[in-house]
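One protein chain is absent from this view; the other protein chains keep their places.
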């Protein structure tokens, strides 16, 4: 493990503000970022990352590794929940196992963004189509999670109609955060083709502010993640182990796939981070609706209380080391 | 109708984000921008547009077409409610007719801003004094609206004292959004004269962010406008027709006036847009207070559910075509 | 008193927006910046001022006048409450006297920031270590305030346990705003040393937006301060006199100290402003918890309703004049 | 003791509060951002940006005598501007 | 007249409101951003950014007959999704 990479990641404003938030909770400070301010930053980050991805996708075009990479990403978002479910069923009932499995098949946009920022400090190139992969990995995992419930859960559920496929697909595809991300991607794509001068005028908002807004949001994420640590005790050592080992395993699979796809180191890191991260935005909201039998504190505290901090703090530089070992830099 | 202008307008981020918001409602996405975040953007836009207008007014000075244009704008804000009222009385009672009439005499700052952005993509010059016209068109229409109620409504209203002129003038002149717009205009004007270095330091906030913040706000406006479409059915075909035809008529009158005033194409477009737009910020809040007998869903859904989207999407390029036909460009 | 300095300060956007807020209340406009938007700006300003201070501290290093200045600042935050308490006890009970005394020993970050902006329009240099002084003056004053209650108040208080020293130190040191300011300072300091490229990416957020965000926040501060003026009547002429004369006296002491410390005019002004300002962010929240016997409208309305506007409008240029008289500019 | 629950538009809050104070109520509490539906239709928070706002929920605990004054002062406002008011029983803790 | 106080997750609000309307209630009021604790654990506002949200407090004033319909429509939702409901007495002002 390349400790200099870890240190380089650690001493940047986004990660330090994340720590500041965690520490606020541990020390008992009353620092608080009241609702709906975190929502403002969350909406902004989704809009900006989508828009920037759309611009880059327009410039790079849809060729070369684009489609295979996106296909591989979607495949991972279908596969990860399946094998996660099998592991989780060792200790948990079908409802909880399916909800957590879906969470780990999906992605964390903030982890992705932090990895992008890390790449920029490393002066490593990455492509806009990775944002398309990000956008397309959210929904399939939700659907697989719910499919697992339908197949594996006790036959008679009181409100079976809540599981109508229409409702599930609706939740998976039109969930606010998925919708905003995909919509902004399309808007970036269309604007870049038709109105370069208007794109220019968007950049101070979507580009220049981005890093600072990410740092501010991570301050809140640090607070929220640390508040979840208490729940982890309730979740027990099995889930704690799962929250670290499953991302590591997924990262390994992701790195091999990235190598097979011929991705360059920057895109490879992002691909690995997509595989290794777990959703705490779109998926919990979907699961609460469609698998109310599952305990939210399980799927939120694993994804947000442990996997997210792990990825932000040591995961990203660790995966960079892995990528560097597997994929020789072109330079 | 110049379809290339329509397309150029359509494929810019502000209009596309507006569409994204509309589509979110039509498709049933749970995308939501919770209160008071839209208020943040609304306050910001008023502050920034006022401040920028004040700067430009300081630089251009108050000469040439400035005073006649402002006088014509105020005249239109008095006239439009009068003939609108006559039309509306064909089908509606005095209360509703007066409230809607006032709405159409007043202006929509967001439509104005979107038109400014459109002019910039067209590389057409426009002047700061148009913001002064914008600021001065809000209050007279409110007053005329209430005057119409007083004159035409049944003599005995239960809480006559609510219609004390003091209260009405207060609401018209000191309404939060009118006040912020006019105040920011004055601050821009004073700062530009006395402290150019401080103006320089304001610009990243008021200028650079502007386009992105407008796009974000229009995402919410799209959501809110689409939610109003349901109310339009209740309003019936008369009001639906009114919401499209009255702006078109007002645009025609405005274009002729702009030509008479000798405005160049950029300022002419803004003048037309002021005439053709209807208020859904200052006026509804004023009407709710002073004409509670009127049905808010009528004056909000016409101005916000139909006239606003119409102007944003096809109105602006349409009016540009009209201006281009009537006023030969100096270039 | 140098009236040209007063005018130069007056006609800048931050001070004009403050006036606009005050006037909104006086005229009865319904302009409102709803919660939690002011909190967003308040958090942002603390984060940005801390971060920038940390950067500058890293560049300047901890040498020369840094430590003596910080020590003098902390000493003033201990001393001011002591002699303020003696003065206040002439008319008030121990609880109210201690709470107000603590308020005046502490500082107002927004006054400090406005003074920094004033220095920039004056093209006067100032150093990052002054932000460290700012950060370190908040807590001691809170502690002295509570010590005074403990020593001087009636022996038997109903909930003595609320005054446990642990709780008091906790409140003083981990109060959200103190914590965010100190944390951001450290993050700026660490980032500047280890990741200059990431600092570069923070600047559009922390630097470029700063002046505009300050102006927006001061609009709200104007509203809030003017709403407090009513309470001042209740507070009576003794407290009104105190709110003006005590800052002037503290400014005098501060200016002499600054001269003794050999500070250059820019840093000297900031030092004076720290001495002359009173806290209305960290301290009231702390006092409400730990001296509930004191009347909040007293310590809030003096610090926020009178001392703050006085400092913002005439204090800063006045103190500049004083500094100019006492400390010859190096240039 | 009586408990009065009022649901009115945020926009009318200042007038309602004035009437409550005029009736001599010993205190009141206000919650804004209330949405809902009533005889006058649906109220959402979506016009909040315009200053129009949603509903407010006002609670007043008072003696029965004060309630009479409140009824007198509030009824005309409610019938003119819309809004609902309900009374129930309560005791201080 | 009856007063019904419901505490449910914001996420289930649309379904709860649908059930209230289906039961023929004359109106209802909704307050969001409610935190709290109940048999299913603590609810805070910290996940608000994710669309998960906190609790909502729904109040319905209605006649006793309507309450029966509400009970029928709401009970299954509450037992499936969690949430609490309490009834008390009230009168129009």
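In this document, chain identifiers A, B, C, D and E correspond to the written order of the chains, with residue numbering beginning at 1 in each.
Here, a contact is a pair of C-beta atoms (placed from the backbone, for glycine too) under 8 Å apart; a residue touches a chain by one contact, two chains touch by 3 or more.
Model, not experiment: these values are computed from the prediction.
Contact with the chain not shown here comes from a single listed residue; of C:66, C:270, C:285 or C:313, that residue is C:285. Listed by residue number, the positions of subunit D touching the unshown chain are 1, 3, 21, 26-33, 59, 61, 88-93.
Contacts to the hidden chain, counted on subunit C, fall at residues 34-36, 38-39, 41-42, 158-159, 162, 175-177, 220, 223-224, 227, 280-282, 284-285, 288-289, 292, 296-297, 300.
Annotation for subunit E: contacts to the undisplayed chain at residues 4-5, 7, 31, 33-39, 55, 57, 70-71, 74-75, 78, 84-89.
One rule holds in what follows: only the chains that are shown with their structure count from here on.
Of all the chains, the one whose CA centre sits at the greatest distance from that of subunit C is E. The two sequence copies subunit D and subunit E touch through a face in which the numbers common to both fall below half of the numbers used overall. Distance between chain centres (mean CA atoms), subunit A to subunit E: 33 Å. Averaging Cα coordinates per chain places subunit D and subunit E 20 Å apart. Each of residues 33, 51 in subunit D touches at least two other chains. Listed for subunit C are residues 30, 32, 35-36, 40, 204, 208-209, each touching two or more other chains.
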